[in-house]
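Inspection log for the structure reproduced underneath, given as structure tokens.
Note that this complex is displayed minus one protein chain, with the remaining chains in position.
Our next item is subunit A:
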Amino acid sequence: MSSKDNREQKLLLFLSKNQDYVKSENLTEILNVSQKTVYRLIKKINDEHEEGSLILSEKGRGYKLDYEKFISYQKINKKYKENHFSPSERRERIMEELLLYSPKPINIYRLFNKYYVGDSVIFNDEQVMGEELKKYDLTLERKNKTLVILGEEFNIRKAIKDIIEIFNIIDIDDLKKNKELNFNKYDVLFILDQLRNIEEYLDITIPYPYNVNIFSHLYILLSRSRKTPASNFTDEIAKDEIQNMKNDSILYQVAKVIVSNIEKYLNSDLPDMEIYFLYQYLVSSRMQGSFVQTTSLSSEVIQVTKVYIEEMSIKLGIDIEKQSIFIDLANHIKPMLNRLEHKIRIRNNLLSEIKTTYEEIFVDVTNVSKVVSEQFNLPTINDDENGFITLYFAKIIETSQHQRPIKTLIMCTTGIGTSDLLKVKVSKKFPELEIVDVIATRNMQMIKEKHSDVELILSTVHMEDKMPNHYLLVSALFTLEDQKRLQKKIEEIYLER
């Protein structure tokens, strides 16, 4: 992405975060460009947008995003533009073809024919692609006017998955209907069926983006198997790795069944390696359901999770109630460690949004990740993963779970009439309140003796005496008005802390 595109993206993201008008001075600051550039940028965005201005402006107030248009704009933007390829798009498509056919060589003329480019461009593309493929331990070789990509099957699949952009934007629920994605419809239905099988066997659900990841893996497996006979695979898998997989009997069985289903579907045999590949994807996916709770967490997972929670709580300066996040995060960390070990990468489509919305948390998480990598001798934890982890901590901040509950006392004349009723209504609507007791007004003395730590008193009866704590008179109806006032009171208490 060029820096210009980047600016546009940044500008739109920033505006989408702000509900109200944003002054152009703020925009120049954020984008680090002149006022004129901001003006031009906005004009360009608005001009390119066919259905009227995407960014509204008002004198003296600044700029604001037309949110509805923005959302539909994003959808349109994802659509594929046909018949026009930039150099990088051309290289991607050629690489895609080479990867799918690897290790079969393809004639250069056939490859580049439809792009109408000369020899020097082809030569240059070769260099660029070669560099790109190095990241995956793959080599691009030129032999007798043909090109071929060579390397281990596992790395080839990884490259396919990263390079073919379509796998990063699909939405599983959308797959069956979406005609713009150029997938083989039968394959899609078959694979979705297999995904459902996996979920049924394990009695779990596989959440986004892990479902997309497994889908992509299986789709690539189908395409590769049709184009290349299995005997060409050169991968060797260590014996103890295989043994580890066989010990994990539940997932191993599932992987076996699915691969055998695929063999039937393709009407050809697949090497055992496929079971191992699929197994790796299963272990590296986060699953939700009963199966998960029964599998225990290794000490490494527990340690890593602890480091994240402890370090983040220091960096963010908040108390993190361990229980509230530990299991959730540990269930994320467990497959993540697996992904790191087996170099499985999950694209985080929300990454740029996460980076802008939770900038500080993201930076903190990235730093903690470095510490974790060193301490536990792990490969570098990439930004996609850091983005996911950021969300766990952002959630704590957003739901203000880090605030300890406000100890609250509820009162009325008898202590069992309207106050009891209020207790139920309040605890339903305000989980941040911990209702320690319901008492009668004549037992006011108890407050000092038994409940000296109470921070808030809610009462359905008017109190003559001055209250030592925060005090709010509410009606037994607990009307919307009451709820608003209570919300205000809660914010006051949080502020005082």
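Basically, a residue touches a chain if its C-beta (ideal position, glycine included) is under 8 Å from a C-beta of that chain, and two chains touch if they have at least 3 such contacts; residues count from 1.
By our rule, contacts and distances are computed from a predicted model.
Taken from the listed names "ABC-2 type transporter", "PTS-dependent dihydroxyacetone kinase, ADP-binding subunit DhaL", "Anaerobic dimethyl sulfoxide reductase chain C (EC)" or "PTS system, nitrogen regulatory IIA component", the protein name that UniProt assigns to the chain not shown is "PTS system, nitrogen regulatory IIA component". Of the candidate positions A:36, A:239, A:264 or A:428, contact with the unshown chain belongs to A:428. Contact residues of subunit A toward the unshown chain are 412-414, 416-418, 420-421, 423-425, 428, 438, 440, 459-462, 473, 475-477.
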